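The complex appears here minus one protein chain, its other protein chains still in place.
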């Protein structure tokens, strides 16, 4: 359904031509004549295009869509939670899943040390970028395929599942050979070619929220993946861009319960990128869990001062272990297993 | 201390005239000549004015202040937490303080019913606006002094302490006769005349963060109150304005631990105004507590559909009682008393 | 008129109770049953309160107001431009009015020198703050009444009209004794007590847009002044706060033509505060005129490096004279007199 608000100066002839247009499009108009304005309810079709066209017609002040533009991701379409199985980890199944690891894969020693440490502390999935989208063309861009091989090695050594980012459509086959979960980063959250390519896989994918995507746009990005056939999508709030610059981004904590009510997909939070400050990671991680997140993604580095990227926001393994203990206590209070 | 970065095209003469200016201002310059640019460290004074003036001098690219512009509110100045005593409630003392009540005081029956309900559920302070700043001149603007009298009555009847908003300097004496805590709302967070007037009191005051204030500006606003002699200031994050419109504001959850590290003042959160949606109040309230908030301010209304303002975000008394139970469990996990 | 969109799960009974509520409020409901949802058009009343209440009713998904919340400021209410006469300057009458002067009044010599310079260059109104709202309690707060006296002296000496800021309701009588136009600054744009007090005057007032006010809120703030009886309001775009920090604020250039279409009030632009950078003032001033601004407000200082505030964005008198020449040429191309 769609609602068309006519301008108060619209003549009867103008109104009639809109009504005719609605009928010609195969829809049924319902007219309400108010004291000042005429409102037309359009029943039968809510395609975006029809709405766009009507907005350009003479006499039309505003067109309001009453239906949401997304379908497959919505809870109206699928009321029960989507649970994604990755190596027997049930993502979105009620327990809290923790992904941890370095920003980028730098070397075998680095990765294995961190992997063992986060495994020991209770994480079940290892993160690590092999292809890094960097603001500067002169920054470290990742180890590429060598990084993927190291991730596979770390999986073997620890039993952790592995998640890593894919940044361009033609890398998708390569990355999906190695990763258990593919990640689409915030800067690519509206890279529709990449979303379509990922949609053709059946592998789990974590789609991070763009730092300037509102919730509707974010869900539409996820819809691209589902519409191409891949239903294994994990959402992840990682902070939006605002005027506040004392943190790297602003964690939109309300997005966690709101997205869980709008969509059936599992919902994670990334306090490392949201805050960009080591000292804020633990309190914001706890907040995300209290707000209902299905999981967390946390950067951990054994030598942050030697990290090739984002060391400033990485937790030390011992702080991460501390946080995991606190999360377990918190989980107990919230009737959830970590 | 202050750092002056000279433009790379600045001549020796230009640099010398800046050095002279620094010395004439009674400060000592330290020069570092780099490969491209010259940097001058200015020791001895970091007054805002000196910095502003230097920014306008020829050859100066940028002036950076290394000292924070606030003093009295900072943890550097006072390392231990400020604890504010209101009727034996120790605000900021480690336990969680919950303020609850209607957006506006509407009638004796309404206020007393709600006051008894929130008391029973475990709140210790009653909120209720008597003077309401409203976006529209045609909206309900509050009961005025009559509202204050009703708040006093509710205090007597329940033993709850009472907080209410003051919107203009000349109301301060009247409002402080009735209220235990005065509130300065988000729209007045940079109303310096009001801040100065409040600073002359010795009563506790809750200063809400402006929806457009960054953390430094917010702390500077609090500094206005302390600089006028009133040290009993409570901070409160209530959401900032961002591009995201699916919530009324965006709760800046990271601001809670960050402000607690920058300042010694107690830090509250208001999930009702931050979200503007009843269904999000409980998860965001829990998140704020998990992030380290000293207290919460929550709107509760017995008949939201009849509320004269903000009914859409008010919890029903029974949902509030439910939330209080959850907060108690959460507090236990975090070693805190609610 | 108002449109109520019912949730798709709303039962017939729920819908009926909304219909009854509408009728009980003295309005007429028009029902359109769609394929998925029911829409109710409410004719007869669009008070904000009714809308707020309906949003809290069970089964109601959303309430949309079709009428704008402001009246007196709207062009629908008064189609012709408001022209404000200040000492024979016709503000909003088609010609371009230029206000210029220092950020703050600092001394007689400073003010008179600048006043003569801007008069010579073609400005017709002198600006200068006597009461300065400053972010820091330790910054220069203005000369107070002595500043007002100097403004009056400069008016006598040059024939320029005088505008100055008022920051708190009880200063209004004093400031209006001296100023030809009272200014309400961005930080006070939602200080409703001040707006109401100013509304009782009949003197012209320039109301600056708040740095986080959207256009509707801005017009509502102006509505407060008109609703109290003062129709002599000048609007002024001075930049909004965004994530971009390379300028002090982001000049919302589209707001100029948009506000001129929504409202009959004269519309100014302040490129000094919008950009915060001297080198950007001239290009942005020209842009504002090309976009249809009725006037400009520009900071000019003869010794910016000695200014007690905002020297970094002040034009030197000679650059201001240069800009005025360019504006005259531009005016010619746009069929407007400067």
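Order of writing sets the chain letters: A, B and C. Residues in each chain are counted from 1.
Please note the rule applied: a residue touches a chain if its C-beta (ideal position, glycine included) is under 8 Å from a C-beta of that chain, and two chains touch if they have at least 3 such contacts.
Since the model is a prediction, treat every value here as computed from it, not as a measurement.
**Q** Which visible chains touch the chain that is not shown?
**A** A, B, C
**Q** With the missing chain put back, one of C:96, C:265 or C:291 would touch it. Which one?
**A** Only one of C:96, C:265 or C:291 touches the chain omitted from view, namely C:291.
**Q** Using the definition of touch stated at the top, determine which of C:274, C:298 or C:312 touches the missing chain.
**A** C:274
**Q** Just name the one of C:81, C:228, C:242 or C:319 that touches the chain not displayed here.
**A** C:242
**Q** Please identify which residue in B:177, B:245 or B:337 touches the non-displayed chain.
**A** Among B:177, B:245 or B:337, only B:245 touches the chain that is not shown.
**Q** What chain B residues would touch the chain not displayed?
**A** Here the touching residues of chain B are 1, 3, 5, 8, 30, 32-37, 39, 41, 43-44, 61-62, 64, 66-67, 76, 241-243, 245.
**Q** In terms of residues, what is the contact footprint of the unshown chain on chain C?
**A** For chain C, the residues touching the absent chain are 212, 214-216, 240, 242-247, 250-258, 261, 274-275, 277, 279-280, 283-284, 286-292, 329-330, 332-334.
**Q** Just checking the interface: what residues of chain A touch the absent partner chain?
**A** Touch set of chain A with respect to the missing chain: 47-49, 52-53, 55-57, 69, 133-140, 167-170, 187-188, 190-194, 196, 210-212, 217, 220, 223-224, 227-228, 241, 304-312, 314.
Throughout what follows, only the chains that are shown with their structure count from here on.
**Q** Relative to chain B, which chain has the most distant C-alpha mean position?
**A** Result for the farthest chain: A.
**Q** Centroid of chain B to centroid of chain C, CA atoms only: how many Å?
**A** Whole-Å distance between the two chain centres: 26.
**Q** Which whole number of Å gives the spacing of the CA centres of chain A and chain B?
**A** Computed from C-alpha means, the inter-chain centre distance equals 31 Å.
**Q** So, what's the distance in Å between the C-alpha centres of chain C and chain A?
**A** The separation of the two C-alpha centroids amounts to 38 Å.
**Q** Where does chain A touch two or more other chains at once, residue-wise?
**A** Within chain A, the residues that touch at least two other chains are 242-243, 245.
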